[in-house]
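Beneath this line is the structure, given in structure tokens, with notes to follow.
Only one protein chain is missing from this complex, and each of the others stays in its spot.
Chain naming follows the written order as A, B and C, and within any one chain the residues start at number 1.
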Amino acid sequence: MNIKQWQERLAAFAAERDWDQFHSPKNLSSALVVEAAELLEQFQWLTQEGSRAEYLSDKTRSAIEQEIADVGIYLLRLCDILDVDLEGAIEKKLEINAEKYPVELAKGNAVKYSDR
Amino acid sequence: MNIKQWQERLAAFAAERDWDQFHSPKNLSSALVVEAAELLEQFQWLTQEGSRAEYLSDKTRSAIEQEIADVGIYLLRLCDILDVDLEGAIEKKLEINAEKYPVELAKGNAVKYSDR
Amino acid sequence: MNIKQWQERLAAFAAERDWDQFHSPKNLSSALVVEAAELLEQFQWLTQEGSRAEYLSDKTRSAIEQEIADVGIYLLRLCDILDVDLEGAIEKKLEINAEKYPVELAKGNAVKYSDR
Partner (left out) sequence: MNIKQWQERLAAFAAERDWDQFHSPKNLSSALVVEAAELLEQFQWLTQEGSRAEYLSDKTRSAIEQEIADVGIYLLRLCDILDVDLEGAIEKKLEINAEKYPVELAKGNAVKYSDR
């Protein structure tokens, strides 16, 4: 399924439940943060090494997949409501990032070079 | 581009900059929350009505698109690192949600019926 | 109890459980965001009016108080670990905010005047 098709499916899911009244951009962006934080919660006490796929229990992995899905769902829904072209937005952002973090200056450093 | 192709592109972007050392699932999920919160920041003082597309200034809209892109980028990156099939995860979550929020009980109510 | 006394109590609570190993500033700030998001979750589908104290059910109010407490606990704990004087930091921030949002320019507008 492409993004458009996913969005139609999610819109139908919400419409059937009369949830459009709740799905303002303000509320959807709140819900997105809440789900992203639930995802982070799965990792919050782990070491970086311990957060890698090979160390996660099946139970944790399944919880992570559900939280990832929730983030994806609200992100797609928000883009639909705001009429944002997600792939176009990522494309544009990558160009901005390529300028902000040029390979020669960003190498091995996660902080924008001008903020160091 | 499909999800796989986006992920390869984002992986190459990170690898060129030696950022793999920073991109543990723990760190990527932190970054995801941070970007989702920056998105929320655009809406935090607006009314729900005022958060709708037609009331946003060009400047705000452009900021929103950039934050949405950042959320999308970290979400794709995290799925890649953890080898999570994003579409499969959304598919599964929708089935769970359909059970948790049956149309007849969820109608017009955003809270899970058993929590009311 | 003053802040110092609360911090000693929370430090003892963590030490008894051997939790110091988990309480790095990085982890505590993750936990703080997670709890703040759980607090937001209580309000995410409400209208602004409906989020006011007089409209909250006893159940919701009790959940809110618990999330507020969690945010407070991690904030105090983080200040302790980083040796940040919370009252001093607020004092300083209020001076910065007074300059950033002078009364005559900020009146009725939540956005920093120079960002409008």
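Assume a residue touches a chain if its C-beta (ideal position, glycine included) is under 8 Å from a C-beta of that chain, and two chains touch if they have at least 3 such contacts.
All values derive from a computational prediction rather than experimental measurement.
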Left-out chain, listing which of the shown chains it touches: A, B, C
Touching residue (missing chain; options B:Leu10, B:Ala37 or B:Ala110): B:Ala37
Interface with the unshown chain - residue positions in subunit C: 1, 6, 9-10, 13, 16-19, 21-22, 24-27, 29-30, 32-33, 36-37, 39-40, 42-43, 46-49, 51-53, 61, 64-66, 68-73, 75, 78-79, 81-84, 86-87, 89-90, 92-94, 96-98, 101, 103, 106-108, 110
Touch list for subunit B against the chain that is not drawn: 22, 27, 30-31, 33-34, 36-38, 40-41, 43-45
Residues belonging to subunit A that touch the chain removed from view: 30, 33, 37, 45, 47-48, 110-111
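What we mean here is this: only the chains that are shown with their structure count from here on.
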Between subunit B and subunit C, centroid-to-centroid distance (C-alpha), Å: 24
Subunit A and subunit B, separation of their C-alpha mean positions in angstrom: 2
Subunit B: positions in contact with at least two other chains: 30, 33, 37, 47-48, 110
